[in-house]
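All protein chains but one are shown at their positions in the complex.
Let's turn to chain A:
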Amino acid sequence: MTLMKLYTLIPMMPLIASIVIGLFGRQLPKVFSHLIPIVLVLGSFLLSLYALYISYHGYVFNENLFRWMTVGQYDLNIGFMVDNLTALMMSVVTFVSLMVHIYTIEYMENDPGYSRFFSFISLFTFAMLMLVMSNNFLQLFFGWEAVGLVSYLLIGFWYKKPTAIHANMKAFLVNRVGDFGFLLGIALIMFYFGTLDYKEVFSRVDTLAGQEFMLMGSSVSLVTLISILLFIGAMGKSAQVPLHVWLPDSMEGPTPISALIHAATMVTAGIFLVTRVSPIVELSNTALSLILIVGSITALFMGILGIFQNDIKRVVAYSTLSQLGYMTIALGVSSYSLAMFHLFTHAFFKALLFLGAGSVIIGMHHDQNIMNMGNLKKYMPITWITFLLATLALVGMPFFSGFYSKESIIEAVKYSEIVGSSFAYFAAVFGVFITSLYSFRLYFIVFHGEERWRNKPISHNHHDHGLTTNQSPHETTWVVIMPLILLAIPSVLIGFFTIEPIIKSSFLLKDIFILNSHLALSQVTEHFHGPINMALHALATLPFWLMVLGFIVAYLLYYKNINFIKTPKILKKVMDHKYGFDNFNEYILAPLTIRLGNVLWKYMDIKIIDNFFVNGSAKTINLFSHITKKIQTGFISQYAFVMVIGLLLFISYFILGGKS
């Protein structure tokens, strides 16, 4: 089997699973609904590992599978490029996807949409693989839209729940803003390079330098414009401020997809995109600064919001936003490989956190409010221990995977000299404290303390989920626990074992382009003396002690219940309104748009377009059609007459028109 066929098989297998289950899932016995996707995604995962093995040994695969169509002189191809960057993403995507597939067996057990759900997540796996494996911007865009579509379908999976429908609409609309920028960026690339093929675009990228583009009367640097447009696309998908508002609401979807799509894979597509286009972004310091500042704001302020949430999934969602901010910071200081490294470790521990949260939710009979939880350590020991490990990885406990990636990013920011890096450094370091605070808050409230559901007011509403006061939660079954354990292992260990190849050797660097004047990453490399040294050295640095401080504060506030600080009312209000982004959208942006829409509708649409163009032309054409219909009289003589007239017209055209 050629490598091409092998690589084609990787995305095809989940697609086949999706189609089979989507079409016949309801007819087949229920066991096939999970068996077929799991087996095929497992195959896809194993082949992805093989792809990683091949590319690790230095073979970059780049071939077109087929030409999709030709438009003018442009060939639009479907093809694969598998380098280390891609292979790493493929492995992460398929691994997390596999875990989520297994986990879903119990989580969705009694859901009427069981097979539909499996069909969607397999379809998602296919789309995500097509996205990362693409060798051109067009296919990337298709994958991009396809994952967006599946995300939309899955957020609104419980389509009878109004909040879910609202959330998926919101995700769809916000992503549209990002995609618009992305599409414009792609269009500019097409316009200037005449091709969408990565390899060709990147090889000619230096011709962009110094080119100007006229935008609304003023000229801007072309490379900056392209970079920013592409980054706007990344902002939408990777939920960076101000396009982040959809991600917390997306938690309305079932928990397995929160783990798969809204933590480990799809939301990191933006990070992947910027890394992929590093040869373009690198040329614009303006774009890099913008990326850095947006990332810093997201990392810090979204983390703070996490402290004030009471819904277990929303806490984790804000944490995801904050961690995506860290990755974006890394992109901004040209340390793309570190962004990918954090993406990689984050995928494991954040998926684990979500799945752990899901396990808690199952134990609590689908109650997500942490103020009804407490002391779950006693009832759900495995969930507890894996959740704790994930928390330690997230806060950056030395030797845990999250430590290595996050600490490297903070180091890189320290060495960077780009505009905005001092703010970014503050945000990144202070963010460590915030991360520690919200993580341990969640941990202490959920797993320690009193068993709060026992004294919650009795609800007579039958639609209410949750335990009654005399029930106890119990540990979930092996299909939930197994993914937890399998994810816990890399969450703890993977950073330790992979930091060396990522920082020291050129494992990722050869697929990335970094200008020589951007020193941050090389400085990090220079100061790196092995993972053990790094962890020991951390004990003497500020971030470590900030993390400890966060732990202590959380311990006192939520374990010992000593309220030594009172949240000021105003701060509480700001937090409750999440800085007012939603309010702005809801009370200012949306009404203004609607008003504008109304004006356009009444005057442009109804008066001009509807009455004049549409109805007017429709009436005219209808009139014509009843006239032309009359030509068909049914008499042969008249038909022959018309033919002769036509002939004569043509002859006179030539004779009288002086054509001959």
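Operating definition for what follows: contacts are C-beta pairs under 8 Å (C-beta built on N, C-alpha and C of every residue); 3 or more make two chains touch, one makes a residue touch a chain; residues count from 1.
The rule is short, and it goes like this: contacts and distances are computed from a predicted model.
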Undepicted complex member, UniProt protein name, chosen from "Electron transfer flavoprotein subunit alpha", "NADH-quinone oxidoreductase subunit N", "Recombination protein RecR" or "DNA polymerase IV 2": "NADH-quinone oxidoreductase subunit N"
Full-complex contact with the absent chain, from A:L542, A:I608 or A:I645: A:I645
Residues from chain A at the interface with the omitted partner, ascending: 66-72, 618, 621-622, 624-626, 628-629, 631-632, 634, 636, 639-640, 642-643, 645-647, 649-651, 653-655, 659-660
